[in-house]
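Heads up, one of the protein chains got dropped from this complex, but the rest are sitting where they should.
Labels for the chains are A and B, by order of writing; each one numbers its residues from 1.
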Amino acid sequence: MSKEHDKGMSLIVKVITRLTVGLILLFGIYIVLHGHVSPGGGFAGGVIIALSFVNLMLAYGKDVALKKISKSAMSFFESTGALLFLSIALLGFTGGYFFLNFISKGEPFRLFSAGIIPLCNIAISLKVGAGLFAIFVVLVLLKFEWEKKE
Amino acid sequence: MMAISNIIPLFVAISLLGAFIISIIGKRLKWLPDLMGSLTTLVLLGLSFITMRIVATQGILVYSVGSWKLPIGIVLVLDGLTVFMLITVNLIAFFISIYSISYMNRFTSKWKFYTLFLLMVAGMNGVVVTGDIFNLFVFLEIASVASYALVAFGTERHELEAAFKYTVMSTVGSLFILLGIVFLYSYTSTLNMADMANVLAQKGMSNIVIMVSILFIMGFGLKAALVPFHAWLPDAHPSAPAPISAMLSGVLIKSLGIYTLCRFFYNIIGINSSFSSILMILGTLSMVIGVFLAIGQWDFKRLLAYHSISQIGYVILGIGLGTPLGIIGGLFHLFNHSVFKALLFLNSGAVEYATGTRDLQKMGGLMTKMPITGTTTLIASMSIAGIPPFNGFWSKLIIIIACVQANRLGYAFWAVLASILTLASFMKVMKYAFFGKLRDKWNKVEEVPVFMKFAMIILALICVVGGVLLIPNINEVFLKPASDVLLEGTKYADIVFKGIQ
Partner (left out) sequence: MIIYLLCLMLFCCGLYCILRKRNIIKIILGIIIAEYAVNLFFILVAYRMGGRSPILSSGVEIVNMVDPLPQALVLTSIVIGLATTALLVALAMRIYEKYGTFDITKIKELKG
């Protein structure tokens, strides 16, 4: 089951992927950062970031993709995203309430406004992106017991 | 420094913090997951005792997250029933995390176990603390998904099959709950529990409320394993590792199933005679069918799982009666069942750790080799069968007296019958497993390690002195506030609105 993914897909797919995968990553980051002004936010942006890595893995095979971001780095990013979110929530205690919006809010519709919401979006996108890519890697690269003995 | 009500979000925050710290550095430091798990649950236990004192002196506490006012924001409510459930959940979680320091040594990745375990504790704490319906659904799902992964932890054949059945049935239950929440939101256009109680009292009973009640009975009944929604429990609880069986059977089905049923049917929708008879009929069915199916079992843990169904039937019968004595009996039996069922599952885990089998027909005469395990199993069996002066006797007596006082003699008869059959099946367990002649192949069996012994002994002590909770001074602090919350019904909403400063 894992042998076809080692060599990757045909040449046309590899060339187009090389051109577009960086743009997909950039688009995902754009959706995350503008989550408080336009639709999107942490979860949708995180899914798009994960999909850019999945695209890389499908086109080139697992060795190239896992060299870009290793399994332990994925696990680290996932837990870091969750701890960052929790610490932002606990820092709200300095203003007196759990989860309070304590950074100044600025004027509406600008990029640097709305308090803690952009930081929460970044934390969520880290966790969702790393988590989805980890799920994909684990499900695709599962080696059965009877395959391991070959 | 700050208001005392800031303690409420700490229950969820500390357990989540523990879970994710173990997830990052638990792989490299081998001693960290054990220490972190026990420390976190100890801190949570201490905090829940502090809340008991707070509610006894100050009354109900309401905390609005992020300082968004009612009814727009999410509120966390701390009243008598919440304190009761918090103490039950955190007490059992602490002893189980101490037990699993030695028991889980034979699985390879202990840090994964502790991460999932603390996530499940966080979900259960969140369910009892919150005052907002969708927040309750989110925490319910967190606890449920963590428990699906924990049941399949050993990845043997029967564990995977049991986990799959459990996941599919529990997901269908969650879908019914979500459908009920959608209908309720479209009818009342608010998500806050106190506000919803006010709106429903104004609008009166209508067809949508009846349909929502049926959906909730199906959904939460599936989580609480009431008959006829019990089919996942006899497969899922025996297949999990022993501390997880104790956690699932001891607190998960109560915190996710019975607490939410009480909240919805007493505080929000408002109890009337048809709901109360439905609850009582389901409770009696669970009691009787559970105990009849349990007598013929030869697998130790499967027998205990069927007895869980039967004892939950007792709790639902007591709560469904609606009289003050019945509610106190039901809630007291909930606490007692957590303690002695967790103790019984930990004992079965100790027997499996020492001998490697769960089949009652292969054991025999283990009392001479494992005295502490045998004595604690004897105490727990006498507790569940209702022998004085252990704690099971008092709670079953109160439920039966409440049935007789409310003139429902048929239910009282079934309760007594189920109790006699429970006694019979536990006499069978003790005779086959601990008394009798010691077989030759068990000659080298020795007692279990010290952490497991410590957890089992303390739980057995709580079983012995559990009747003390009925003394009037202690009753005022622990059981009476919980039953008062249920008895005042939909006036819960006024109290929550007054609690906001």
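The rule is simple: a contact is a pair of C-beta atoms (placed from the backbone, for glycine too) under 8 Å apart; a residue touches a chain by one contact, two chains touch by 3 or more.
Computed from a prediction, not measured in an experiment: that's the story for all the values here.
Which of B:Trp68, B:Phe107, B:Phe164 or B:Phe497 touches the hidden chain is settled by the complete complex: it is B:Phe164. The missing chain, though absent from the display, is touched by one residue of B:Ile4, B:Ile50 or B:Leu175; that residue is B:Leu175. Looking at B:Thr57, B:Thr108 or B:Thr155, the residue that reaches the missing chain in the full complex is B:Thr155. Within the entire complex, the positions of subunit A that touch the omitted partner chain are 38-39, 43, 108-109, 128, 135, 138-139, 142, 144-146. Those residues of subunit B that touch the chain absent from the view are 134, 138, 141, 145, 148-149, 152, 155-158, 160-164, 167-168, 171-172, 175, 178-179, 182, 185-186, 191, 234-235, 239, 296-297, 299, 302.
Rule of thumb we're sticking to: only the chains that are shown with their structure count from here on.
Between the CA-based centres of subunit A and subunit B the separation comes to 36 Å, rounded to the whole angstrom.
Those residues of subunit B that touch subunit A in the shared complex are 2, 6, 9, 13, 16-17, 20-21, 23-24, 63-67.
Contact residues of subunit A toward subunit B in the complex are 75-76, 78-80, 82-83, 86, 89-90, 92-93, 95-101.
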